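Would you mind keeping the following structure in view while I ask a few things?
One protein chain omitted, others in place.
Lettered A, B and C in written order, each chain numbered from 1.
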Amino acid sequence: MSHKTVTNWTGRDDAMVEEAIRRGATRRDLLKLLMASGISVAAGGAIIGRATRAFADTPKSGGSMTAAGWSSSTADTLDPAKASLSTDYVRCCAFYNRLTFLGEDGNVAMELADKVETSDGKSWTVTLKPDVTFHDGKKLTPEDVVFSLNRLKDPATGSKVQAIAKQFASVKKVDAKTVEIVLEAPNADLPIILALHHFMIVADGTTDFSKGNGTGAFKCQTFEPGVRSVGVKNENYWKPQLPHLDSFEFIAISDDTARVNALLSGDIALAASINPRALRRLDNVGGVTVSKTTSGNYTDLNVRLDLSPGDKAGFVEGLKYLVNREVIQRSVMRDLAVIANDQPVSPNDRYYNKDLKPKAHDPEKAKHLFKKAGLLGQSIPIVASDAATASVDMATVVQQAGSEIGMPFEVKRVPSDGYWSKYWLKAPVHFGNINPRPTPDILFSLLYASDAPWNESQYKSERFDKMLLEARGMLDDTKRKAIYGDMQTMISDEAGTIIPVWISNVDALSSKLKGLKPNPLGGMMGYAFAEYVWLDS
Amino acid sequence: MSNIVEIRNLRVKAKTDSGRVVEIIKGVDLEIAKGEVVALIGESGSGKTTIALTLLGHTRSGCSIASGSVTVDGRDTVAMSEAERRRFRGTTVAYVPQSAAAAFNPSKTIMDQVVEVARIHDLMPAAVARQKAVELFRALVLPDPETIGARYPHQVSGGQLQRLAAAMALIGDPQVMVFDEPTTALDVTTQIEVLRAFKAVLRDRGMAGIYVSHDLAVVAQIADRIVVLKDGEVQEVGTTEAVVNHPSHDYTRALISAFHPQAKSSPPSDAAAPAAPILQVKSLMAGYGAMGQDGLPKYVVLKDVDLTLERGRSLGIIGESGSGKSTLARAIAGLLPPAAGQIEMNGKALAGGVRQRSKEELRRLQIVFQLADTALNPNKPVGAILARPLFFYHAMRGAARAAEVDRLLDMVRLPKALKYRLPSELSGGQKQRVNFARALAAKPDLILCDEITSALDTVVAAAVLELLDELQRELGLTYMFISHDLSTVEAICDRVAVMYEGAKVEEMPTSRMKSGAEHPYSRLLISSVPQLDTGWLDGLDDDPLLRSAMADRRAAERWAVARRQRS
Amino acid sequence: MSSTVSSARGLGLRINIVGAIGAAIILFWVAVAILAPLIAPYPVGKIVAFDYFQPMSSSFWMGTDYLGRDMLSRIMMGARYTVGISLAGVTLACFLGVTLGMIAAVVGGWFDLILSRFLDAFNSIPSLLFGLVIVAGVGSSLTVLIVTLALIYAPGSYRFARALAVNVNAMDFVTVARVRGEGIVYMVREEIFPNIIGPVLADFGLRFVFIVLLLSGLSFLGLGVQPPQADWGALVRENLDGLSYGAPAVVFPSLAIASLTISVNMLIDNLPYRIRDRGE
Partner (left out) sequence: MNAVVARLVVQRLGIMLISLLIVAFAVFFATEMLPGDVAQILLGQSATPQAVAALRTAMHLDQPAILRFVYWLGGLVSGDLGRSYANNMDVAALISGRLTNSLQLAGVTTLFSVPIALCLGITAAMFRGSLYDRIVSIVTVSVISIPEFMVATVAVLVFAVYLRWLPALSIADQVHGIGELLRIYAMPVITLSFVVSAQMIRMTRAAVIDTLNTPYVEMALLKGASRRRMVLSHALPNALGPIANAVALSLSYLLGGVIIVETIFNYPGVAKLMVDAVSTRDLPLIQSCAMIFCVCYLLLILIADVIAIISNPRLRNR
């Protein structure tokens, strides 16, 4: 990477990635910090202490294992552009590769690309690694990269990242080894964007994705959408000595208790995203270890500023004082969460504004504000659903606090089916759930810009929009950090979104499974566990 | 000659649903000598069936033997263990059920059930048992004895089933046969054949038997001695001759007198001009099943029947089961719309179905059914049952209605207190009186009585008929009286029509019924009614009247066949 | 408890032990349901203890649930929903099913055929899809919940009642009423219903059990009782994780459900009967 580019600074955009990137720290600080955030001893349970970190054991090859995610349906797909849930990401990571990859220590590592360089942040050149072949024997060529990236822009593919891929003005082949990407506007985050799961490289012209023909560590043996998939070792994988496993099966068990039971009974070796309440059960059981990653994922209470009651001055602020963040962190999330300050940028992000403190739980002040807004005593419905993690329990906490100061909130629990299309963004007071975005720029443009597609509380501020554009192209890091800091304060004070906590992701695995390292890309080692884990019988 | 059966001081108690214990058999002594047939006579509820069942060591649910002994072939069934009783039943004592149609298991062939006793007690190999059964069928004069065993109970007539039940009892060569009113449910003509078969079998095998019945005439043919029972106590014991000719106990006398109904006192206006016809049935055709192209249903039951009914008179309809007499009543009542023909009431044509008739037409014509148990709603007290028609037809309410209910109960000679009782708490006779009172409540012109006395005991039936007669004179009612029992028809009807296989073969005044019947079938029917003298059944064999009657049956069948070709 | 035969309108009711126990338990739960707001020690939604799935203790007689809320008060308040909604649901289901069944038996012919086939087809649509459509169509409230429960179980009780009614319809006293010219309503209400009430009640008892369980299924869908309240079935489901170490939070609601359903069926199997002294 040329000197002028921002190399040691990393960010990712990934529709479903939970990520913990420390800013500007040296490698050693980073590890210490990751360790710290990874194993913050919870007041209640001792179990979190046991979250082991995989040390550099000597990997053994051979054997096969079964892993279980938490949701799958007939809409499962091997088309990276359409991937929408964890199950899809695991399969894509196993069968395909990306140009760049976020390493375990949070830096941008190269994968299919040898070099990703830019001079002005606007036009980037990508040189490919030589002699890489697809499962069906076809050699990797620039045409594949051009095809893979362009199809993300085309609305007909129905890709999840179409809003982001719009930034690619053009993607052209330069010569047999290099591809040139020109952006609409300079964006320093391109290397991070290219590490997204949706940016996997597929063979040029592929239409039927049910075969999973990629360059990845595993070949797709069986794929039954909504049921299971089996990957077998790709003998001539271009990364030496990888993968260790002979084959791996991936299924989904939606019932949390059943997933834990399946792990305890030895049917599966890895159970993803364990429900906080189930942790106590893993406490006194041998042969099971826990891997915890703090992520940028959060469930937020949104109040539409343009609808009643949100439009009454003081209501939103009152609500911010009413929400008891400690109770949510301790009782609802069982300490698997970090208290947040009502703005979307996660504590691991280098632009996180440390000195922006969340509003303390102050029921009396809240009562005063509600009275000022003329709403005290009015029954206000709060829409919650299982679709937004722990939103129902959070709603009951708010309702309980409200009833103690004479504010009768009514929790309306609605089915998760069709929640995102029918209630999210539309109900006056409702819960949402936002997956982490790698860069503040993407977060703000997606959620808080005046024209943002997902402006949950209809927060409109020209000043905010101006600052957003200014920061995007800014190459001077300290000034960019200052702007982002101010923007976070603006959101925390003015926007109608209340973010009580950052939710951590916990995976449980059998102690025989080695090599799983907490990864900033999210749970199950950034969904790429299959390539790196091995079985130590 | 010790007795094959000795019952000493038998007491049986029963528990009513209110938990109260009632004694239904109050100390009965009885013995049956070898080869002797003793009859047990009495009204229903007198305990005769209960006593007969103790011979098999069986008591119906809710009853238990309080004390006394029932020694059969030297062994006391009361003292036996259940296992011993099981070995005892079917081999030493055999039972012939009251309604054979219900006693045969519908889902097993007749032969399987007949030879079952042999298999249960392992008396003989299956093939031998089957051969023995076929011989028994032949002895009991059953049609095609070799193949009847293969059929199912619903493919055989009631009379044949009754004789098959006898064969089932005989297969185990029992010492004692228990007959539990075997011929009550049968038509008169079939009853003769069954009685004759039983008598022959008992005589050939010299077996002892106990014959339970409420029909003195039937018992007179078959029993050596008669025991008369009432409310669980023996009223009188004597040889058949003694009891029939000079009964000592007044209850027995009532039984015998009920047997000779006084001929209907001819109405005063008999000679006067015939009263205006209240109901006319013209060439009525009716049946069941899908309508064919010729406009007639698949199974035609009524074949162009013509009838006229004069006001204040009563017309009897007699015929065997399957002759279409009940279907006629249902067609007139509008339950079965006729396929062809006309029904006119007071000169006006009546619509086929109940729905299309006016309330007034429905009020004028009432129907009373045979089985009082299913004709009264078990969950409504008598008062409510009677009040409904009063409200429905005459919109009576409150005190007037209550008074009218009391008047109706008086009219049918029932105590007012019965108003609060449920039908299940009344006796058969009382239920039929309530049934009739309900018809009267509508103040009808015509009442269709569909075999209303055939389920009652003779004494109770006689009382009900007397009531009907009085009410006819008092209220000028018209009756259409359907029955298979000729003495009933004789007691109440002015004219009688004989039906055979859906057609009216003859109609005549009841007075000329005994002697003047022309049609062969009428004569056969009339001659089959059992008379009170003991020799009647035996006499039938060489009785010219009967031989011609038998010839008549074949003639009647030929006539019916000819009719079918013609229509 | 009997009085002279002639005068009494109806004699006293007599009930055996098993039926009495059943009735007692039901009355207990109904009392709890009515008095719940007064006697519940803690507000239903209040998180009273930090530790979740706490064992029974003096301050929390039935321990705490997965969020640390008092289980005893949640079960008491839950009784309102489980007892109330289930009884309303099963009564409406049986009322609909039995009435339609009787009318189909009396009217017969085309009406009976089409209605039976329609309800058969209706019965084969899984209750989940049906629940979802109802929520989507009319949103969720207690009345909607009761109506959904009723519609899901009405076809079953229709089939059962119709079979009984067809037998009674063949009896003579119904024919007499028909000949008299009585209307369908009278025949159904006065002649048929009193004679099928016994077995219908037994079916009512069994159906009550199924409805209590379906109620928890529906709340899983978001159609059921709105938080912080929860019916017993939902209580069991949300505390299921405590099962592996026998947390009282999951044991007590299950016992509550079992006690209610068993007592309902004990009562119905041993219904009090009017004493009829049958002396001739």
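Following the convention adopted for this analysis, a residue touches a chain if its C-beta (ideal position, glycine included) is under 8 Å from a C-beta of that chain, and two chains touch if they have at least 3 such contacts.
Just so you know, these numbers come straight off a predicted model, no measurement behind them.
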Exercise. Mind giving the shown chains that are in contact with the missing chain?
Key: A, B, C
Practice problem: Write down which of A:S148, A:N261, A:T439 or A:Q488 is the residue touching the left-out chain. | Solution: A:N261
Self-check item: Touch with the omitted chain, as defined above, among A:L128, A:I251, A:A427 or A:A449
Solution: A:I251
Quiz item: If you put the missing chain back, which residues of subunit A would it touch?
Solution: 15, 68, 73-77, 82, 84, 155-158, 160-163, 210, 224-228, 251-255, 257-258, 261-262, 264-268, 417-418, 420-422, 424, 435, 453-454
Quiz item: What is the set of subunit B residues that contact the non-displayed chain in the whole complex?
Solution: 56, 58, 86-91, 95, 97, 99, 102-108, 116-117, 120-121, 152, 154-155, 168
Quiz prompt | Contacts of subunit C with the absent chain, listed as residue ranges | solution = 18, 113, 117-118, 120-130, 132-133, 136-137, 156, 159, 206, 209-210, 212-213, 216-217, 233, 236-237, 240, 243-244, 250, 254, 257-258, 260-262, 265-266, 269
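Following the convention adopted for this analysis, only the chains that are shown with their structure count from here on.
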Quiz item: Rounded to the nearest whole Å, what is the centre-to-centre distance of subunit B and subunit C, using the mean of the C-alpha atoms as each centre?
Solution: 47
Quiz item: Which residue numbers or ranges of subunit A touch two or more of the other chains?
Solution: none
Practice problem: Over in the complex, which subunit C residues touch subunit A? Could you list them? | Solution: 43, 45-47, 50-53, 66-68, 132, 135-136, 140, 219, 221-223, 226-228, 240-245
Practice problem: Provide the residue numbers of subunit B that touch subunit C in the complex, in ascending order. | Solution: 16-20, 22, 45, 333-335, 354, 357, 359, 362, 366-367, 369, 371, 374-380, 388-389, 392, 417, 420, 422, 424-425, 427, 438, 442
Self-check item: Interface residues, subunit C side, partner subunit B - complex
Solution: 2, 6, 8-11, 14, 171-173, 175-176, 178-182, 190-191, 194-195, 273, 275-280
